[in-house]
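For reference, the structure discussed in these notes is given below.
Left out: one protein chain. Kept in place: all the others.
For reference, chains read A, B and C in written order, and residue numbers begin at 1 within each chain.
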Amino acid sequence: MTLQGALPLAILGSSLLPGLIIFFLAEPHRRGRTWLNMAGAVIKVLLVAGALLGVYHGATFEVAVPLVPDYPLLLRLDPLALLFVSLSAVLWLLTTVYAVGYLEGSPNRSRFFGFFSLCVSATVGIAMAGNLFTLFFFYEVLTLSTYPLVVHRETEQSLRAGRIYLAYVMTGSAVLLGAVVWLHALAGPFEFAVSGGAVDHLDAEHRPALLAIFLLMVGGFGVKAALVPMHRWLPAAMVAPAPVSALLHAVAVVKAGAFGIARTVYDVFGAELAHDLGGTTVLAAVAGFTIIYGSLRALQQDDLKRRLAYSTVSQLSYIVLGVSLVGPLATIGGLVHLVHQGIMKITLFFAAGNLAETLHLHKVSELDGVGRRMPWTMAAFTVAAFGMMSAPPLAGFVSEWFLGLGALEGDAPWALAVLLASSLLNAAYFLPVVYRGWFRPRRGPWHENLPRHRLETHPWLLLPPVITAGMVIALGLFAASVWSPLTWVRLIAAQEYPL
Amino acid sequence: MSGAEVPLAYALVGMVVLVRALYALFVRPHLLHKLVAGNLAASGVFLVITYAPDGGPPDPVAQALVLTGIVVSVAVTAYGAALLARLNETSGKPYLEHDHEA
Amino acid sequence: MILALALLPPLLAVALLAAPGMQRRVLTATPWLPLAALPAALAPPPPMELEFLLLGLRLGLEPWAQPLLAATALLWACAGWALRHGGPVSVPRLLAWQLTLAGNLGALMALDEPGFYLFFALLSIAAYGVVVRNRAARGAARTYLAVALFAELLLLAGLMLLALGRPGPTAGVLLLFGLGAKLGMLPLHFPLPPAYAATDAAGAAVFGGGLTMAAVAGWLRFVPQVGTQPELAIYALAAGLAAAFLGAAAGLLQRDSRALLAYSTISQMGIVTAGLGLALAGPAPLVAAPLALFALHHGLTKAALLLGTGAGGPLVLTGLALLSLALAGAPLSGGALAKAWLESMGEGAPALAEMAHGWLPFTSAATALLMARFLWLMRGAATRSGQRGPFAALTVTALAAPWLALLYLHPQPTELVKGWATLWPLLVAAGVLALAWPLRTRIGRWRLPPGDLVVVAAPLGRLLYRAAAAWGSGRPPRLLQLSRFAPRALERHLRGLPGTGVVLFALVLLFAVVLALG
Partner (left out) sequence: MSGAVASWLLAAPVALPLGAGLIVPLLRRGRSLAALAAGAGVVAAALLLLAVRDPDGAMELAVGGWSPPLGIRWRADLLAITFLLSTAVIALTVALFAALHLPRAEPALAGRLWAPLLFLWSALNALYLSADVFNLYVTLELLTLAAVMLVTLEGERQALDGAMRYLLVALAGSTVYLLGVALLYHATGTLDLTLAAGAVPGAALALMTVGLMAKGALFPLHGWLPPAHAAAPAPGSALLSAVVVKSAFYILLRLWLEAAPDEHAGRMLLAACGTGAVLWGSLLALTQKRLKLLVAYSTVAQLGYLLLVFPLAVGSWSGPAYAGAVWLAVSHGLAKAAMFLAAGTVMHALGHDRIAELRGLAHHAPVTMLTLALAGVTLMGLPPSGGFVAKWLLLSAAFGTGQWFWALVLLAGGLLAAVYTFRVIGAGFGEAALARVPRRAPQWLAFALATAALLAGVVAELPLRQLQEAAP
């Protein structure tokens, strides 16, 4: 096997193997488990860094494992794949650190970390998938390996959440599977096109079928991307432990949906065909509605995590909107938000997790004056929140800037209006949190959950949000630099829309 | 065996026996009835098998089939009888649960 | 390089505030931090590209922007001085102060759209922290922030259109309101008076001086790019003049001196709006300098006045009187010079210009009356030590700076020195005052709540927020419970032998038929 082929497999294995080993590790082996996790995560980051360098210099990494006749398991590292892979890899490393601190002394940790690594592997697999078959393959693995994490606490509430999660997501995948197979029945086996669509060679009488397939596929992915009205599982899934909410329900799972939509539009149908079919128009409308709806619902939540969840619902559709507003600028905006939203949202969830874990604070109305008790956590939260409001110079602003330009470029001023209104709503539901934290005095003593540290909380809990908050600033401030996601996304857009 | 003609009547009778027997197998509540009916039904089929329109030489295959068939059905019936006995002594009545009520 | 240097001190201060125990030192240093911008303002370097920053940040200063930067720096220095001696300052407020300063300086220097938006947004959001210094200030601060955020989005949309190379009436409107909110442009003016009234002298000075100059700079930098927009011009002109007079009128009915000054800002900025309207009306390129000069004069004077509201005492009162005269455009004052220069504007649309110039003197008269009322309110203000120094310093600056700026910007400044033309409006005002004097008690009883519209707008906003937060909070329907549905009866029949028999016969027939037909 050549290096070209080995690298994708190695990237996949770096989380898969530790995960499988951890399953069979007895509960007390804390050290071994942590060591395995960290080693896997670090190795993955290094491998991905290598891949980035390689692809940047034009190398191609690809490997095919035969699975079904004519439908191999195809792993390929193209720029779009790497965008998602590197996001997952970096955030996995941080979340692992966080999770180790978070689950200190709680039961079933082997099960937790085992499935956690499995989820990450599945996500990476989705990212690297070179054809629809592979994409669906890992998409389903992700679906299943997430369930045990949702129900991890094993309370009645979490089991119910698990049921809801499955009900929505499995239905979505059934629809997706049908659509994918239907498409292959029309077009035969194909890989993702490097530029343009893979099925745009089909002749005109297939148009109606293609539109139907497009909508079904987008609908199928849309469940994980939490497009309204298929979003309800996400807030329900918030009963999961904070690391899960942080990595999976803010990044991996939901992004898998958004990423799938991006693949569908760009590399399966091709932006042009998708646009001509009228599919993207429908998609854009749904995304726009979701953006506003999600923000409004977020406004209603007093439970911090639920508020964040609805905010995720809204923010994810930024990506979908960017993808569906066909055009280079919108593409840049949407895809770069894939990264930016992930980092901002994970920061928020880390922070929320810290509040809950350290001081047993779950509701927005309980946060008065917490800024004095946990300044670093609240600072991280504040930075990310302002990022979500797309305030410059934070990451969110860069996304919004290009999305807005894209909306105008695509003659969809309504989309710009939606984005701006959403920013306003984001302010409406994030600022109260920030305000209570910093400007309101706390009445009464804190309910201390953890043994008091010299720091405001367990260092493993504190480090990740601070780092990601730093990234939120850096990604915005240095957006124009060579190593920013923005530059990378520009590369992709140039590939999709050769001028 | 002489090459006597086996008229269609045999086959028809066989059919009738089969249908009637199957009916009994399904509807008669007593398990003994059911088993005997099952055996009869098989015999009906054997009649159908032996049907040979034109006299001609006897068909060894058909005879082989019937012979084997008889063996098999006897075995099955015997086992069924044994089972019935056990069922009868455990449950006290030679009927199937929940069937045939109302 | 020195451009970027101007921004460093406040940002460093922000970083330092994170370290425990540094607050005290940062507060001490606060007055000196803005002065780092002076070199950039006085020795303007060529524009600099920081292409790795944000979306490729471009810093630079047009000639007219240099005096504005210098003035802003001095203003912030004095305000900072006042802040330092104005009693305890909470850490969040100090933080907000530094961020606002950074935003203010940056907005004056950023040439590219995203960059300008960055600093302007920083300015207007952080300013919230400057206003909200105690419980009493919360309401005013919230109203300010709500409108500010809304305006930010308009501004963003406008800048996007420019960045995309699609200037036009839409972009014009968006920019006009997006920036105009800071200038009390109707109808977005209502947050200003409560905000001025709620914060302390130092904070108000920043609002009245720093924010206005930054916003005007934004106008002068970006609005010209939308080209000639006659309709927009008419609106701007009308809105400007309306603000000029209504602002003054509303100000007369105020009890709180700072709220009054806020209305004066609304009125004065109305003049700038009208000037911008003239610029939009005709094909002639916008001459930014006069408006810049006016903004500078108003900014410094207004800031000084606001600082004065925190000081008090007879000496201060005289200073306030001088400043008031300047604001009213008394002969040889900065105001007079600026207005005189404004007269030269609008050759693109003579008719409009005619009309505008006709009204201009009366704005001075209105201002004069307003300032008289202000002095009347201030007459018994208690002396507060520690606030005099910054007031004095800023007053001197405010009276001198316009001259220096004019010397720098105008080829023949002497042209603008006018005598009678600037004097008679004051006399008119004096006359009106004399006539109204007997009625002073009655008029004194009339009053308008600070931020007129706010009494409607704020409750309306709260109502909307509540409605949004309450809407549809009922739980969505649960999933269909399949397990409820139990087709056991039918299954029992299928299990029973009779049922099986029926099915078996039926199937045989069915298959036979189908196979016979198919």
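Keep this in mind: a residue touches a chain if its C-beta (ideal position, glycine included) is under 8 Å from a C-beta of that chain, and two chains touch if they have at least 3 such contacts.
Since this is a predicted model, take the numbers as computed values, not measurements.
Colleague: Which residue, A:Gly32, A:Gly178, A:Pro375 or A:Pro413, contacts the hidden chain when the whole complex is considered?
Modeller: With A:Gly32, A:Gly178, A:Pro375 or A:Pro413 as choices, the missing chain is touched by A:Gly178.
Colleague: For the chain not shown, which residue from A:Val141, A:Leu247, A:Leu299 or A:Ile346 touches it across the whole complex?
Modeller: Selected residue, touching the omitted chain: A:Val141.
Colleague: Which chain C residues would touch the chain omitted from the figure, given the whole complex?
Modeller: 482-483, 485-488, 491, 494-497, 499-501, 503-504, 507-508, 510-512, 514-518
Colleague: In the full complex, which residues of chain A touch the absent chain?
Modeller: Residues of chain A in contact with the hidden chain: 66-69, 71, 108, 111, 133, 136-138, 140-141, 143-144, 147, 151, 154, 159, 162-163, 166-167, 170-171, 173-175, 177-178, 181-182, 184-186.
Colleague: For review purposes, identify every residue of chain B that touches the missing chain, sorted by number.
Modeller: Touch with the absent chain occurs at residues 18, 22, 25-26, 31, 34-35, 38, 41-42, 44-45, 48-49, 51, 60-62, 64-65, 68-69, 72, 75-76, 79-80, 83-84, 86-87, 90-91, 96-97.
By our rule, only the chains that are shown with their structure count from here on.
Colleague: Let me have the rounded angstrom distance from the C-alpha centre of chain B over to the C-alpha centre of chain C, please.
Modeller: That gives a centre separation of 100 Å.
Colleague: Which residues does chain B have that touch at least 2 chains other than itself?
Modeller: Not one residue of chain B touches more than one other chain, so the list is empty.
Colleague: Note which residues of chain C are touching chain A in the complex, please.
Modeller: Residues 18, 51-56, 92, 114, 117-118, 121-122, 125, 132, 145, 149-150, 153, 156-157, 160-161, 163-164, 166, 465, 468-473, 476, 479.
Colleague: In the complex of these two chains, what residues of chain A are touching chain C?
Modeller: For chain A paired with chain C, touching residues are 163-164, 167, 232, 296-297, 299-300, 371, 379, 386, 391-393, 397-398, 400-401, 404-405, 408-409, 416, 420-421, 423-425, 427-428, 431, 438-439, 476-482.
Colleague: Show which residues of chain C lie in contact with chain B when the two form their complex.
Modeller: Answer in residue numbers: 492, 495-498, 500-502, 504-505.
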